[in-house]
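Of the protein chains in this complex, one is absent; all others appear in place.
Chain IDs A and B follow the sequence of writing; residue 1 opens each chain.
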Amino acid sequence: MNWTPAALSQDIPSGSAAPGQLGDKDIVIWRSASGRIAAWSDRCPHRGMRLSHGFVRGEFLSCIYHGWRYGDGGQCHRIPAHPELTPPDAIKVPVFAVTESDGVVWVAQKDAEPEAPPPGLAGFSPLRTLRLSARPETVAAAFGGTGLDLRGELGGCAVVVLIQPLPDDQCNLHALAANGADTATLDRVSAALEALRRQAETAEEIAA
Amino acid sequence: MNGEAMRDQWYPVGIAAQLTPAGRDSLLLGEAIRIACDSDGAALVTDGAGRALPVITRFGHVWTTLGQPERDLFTIPEADQPGRRLVDVGTVLVRCSPLRAVENFLDIAHFPFVHTDILGSEPHTEVQRYEVEIRDDVDEVWATKVSFYQPQAAKSAQGGINAEYMYRVPAPTCSVLYKTCPARPEEWDVITLFVQPLTETTCQVWPWMALFDEDSSMTDMIHFQQMIFVQDRSILENQIPALLPLDPGMEIPTRADMTSIAYRRWLKRHGYTYGAQLVAA
């Protein structure tokens, strides 16, 4: 298995959590106050609440439902209903492998961490992530490429478009644009991505 | 269908004061039903084939069943005390298991995080030991001697109090809460959660209250309870799995969850499993 692009680093600032996905698994991607990124199962072991609805205080992520507080490695550190209790080691959120490079957050299964690093994206800066209702091959065809790592030009600018396949014939596009592109150019790339999405979704609807 | 035993139960399907001759369509345990009234205002509930279903009107709501209940619908004797104001709170549809909705109602540890500065607040998060039993004589789950610090326990409460609670589960999708009554410390306010299971993962929630409160307007009392319930809704729609897991390995309870443990055990014992997941998926 390879690393899967799951988010852009700029979309998960320190002290925040966001929902993400790895294949059909729901994950929470969160960054501690000191800037450490983590990807965990998006489910509190207590009552199954999505941890991506939770809150980050310092180096810990807490569940919004009962405030159970989790730290490094997914370990539960505090149960507010029992402030005196040291939670047993067994109370743990399953964790995923995560790495950040060139402004992209990549995730993988913990027990199948890829040996090769994620593809190099030197020369490009993260632009934005878009969700669309089309299969990856439909998107690649609309872009005029193949595979999940599309490189070419959009809106008059060199771009990399990373496709993250999602369940139910959906995918995320994580788009990067050439370093140094000015704001007006980036606006054109963003508009071209919207156009690409419309084109792919229309093609998908016709195919269906 | 999962949970055949649940067919032989009574369920709330509407507010008695709001029936119309034209009626409206709904679901009960995944089956089509229709709720209307005759020219005298008496409730009429029919199944998908147009056959009349049994009807009870109680606690301001219309109740029906698809099966053959062995028992009458439970009663709440306290609610008949003179001087109580009876509050039809209305209804909200929730995309969750009907059993998850009841379990959440039985839970106090979430107050500081979900009902912040109303029913609870940090740092007052500790849940003291309380008592839970399955009362075999009445076949109900009871939790007593529950107490929790609350910044604003009811519409009529001024400032924080240590609120006392008793919880009662008289039917698989109904719970009755007896709670410290700010206006009359010697009495309990009665706050209920009646849940109509539409499907295993969607339900219609009909809260109802019988309160001693001479000061608040009816609208204020309704809004207070609607506010509390809708705060819960965003939690209930984001629990995974949507079904209530009865497999003990699926979720990790603590001492604060004793009511939920007893509720799950009682559901399992009776085969009340519509909306439940028996083994981990």
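Heads up, the rule we're going with is that a residue touches a chain if its C-beta (ideal position, glycine included) is under 8 Å from a C-beta of that chain, and two chains touch if they have at least 3 such contacts.
Keep in mind that, in the parts below, contacts and distances are computed from a predicted model.
K.L.:
Which name from "Phosphate transport system permease protein PstA", "Spore germination protein", "ABC-type xenobiotic transporter" or "Glutathione S-transferase family protein" does UniProt give the chain that's left off?
P.N.:
Going by UniProt, the chain not displayed is called "Glutathione S-transferase family protein".
K.L.:
Taking the full complex into account, find the residue in B:R233, B:R255 or B:H270 that is in contact with the omitted chain.
P.N.:
B:R233
K.L.:
Any idea which of B:T20, B:N162 or B:S217 touches the chain not displayed?
P.N.:
Residue touching the chain left out of view: B:S217.
K.L.:
Decide which residue listed in B:T64, B:T91 or B:T192 touches the omitted chain of the complex.
P.N.:
Candidates B:T64, B:T91 or B:T192; residue touching the omitted chain: B:T91.
K.L.:
Name, in rising order, the residues on chain A that touch the hidden chain in the full complex.
P.N.:
Residues in contact with the chain left out: 7-8, 10-11, 13, 15-16, 18-19, 52-53, 55-58, 60, 62, 64, 67, 69, 77-78, 83-86, 127-131, 172, 183, 186-187, 190-191, 194.
K.L.:
Can you name the residues of chain B that touch the chain not displayed here?
P.N.:
15, 18, 88-93, 95, 113-114, 116, 122-123, 125, 217-220, 222-223, 226-231, 233-234, 237
Keep this in mind: only the chains that are shown with their structure count from here on.
K.L.:
Compute the distance, rounded to whole Å, between the mean C-alpha positions of chain A and chain B.
P.N.:
One centre to the other, that is 38 Å.
K.L.:
Any idea which chain B residues touch chain A in the complex?
P.N.:
The touching residues are 109-110, 112-114, 122, 125-127, 234-235, 238-241, 245, 250-256.
K.L.:
Would you tell me which residues of chain A are touching chain B in their complex?
P.N.:
Interface residues on the chain A side: 26, 42-43, 45-50, 53, 63-67, 79-83, 85, 90-91.
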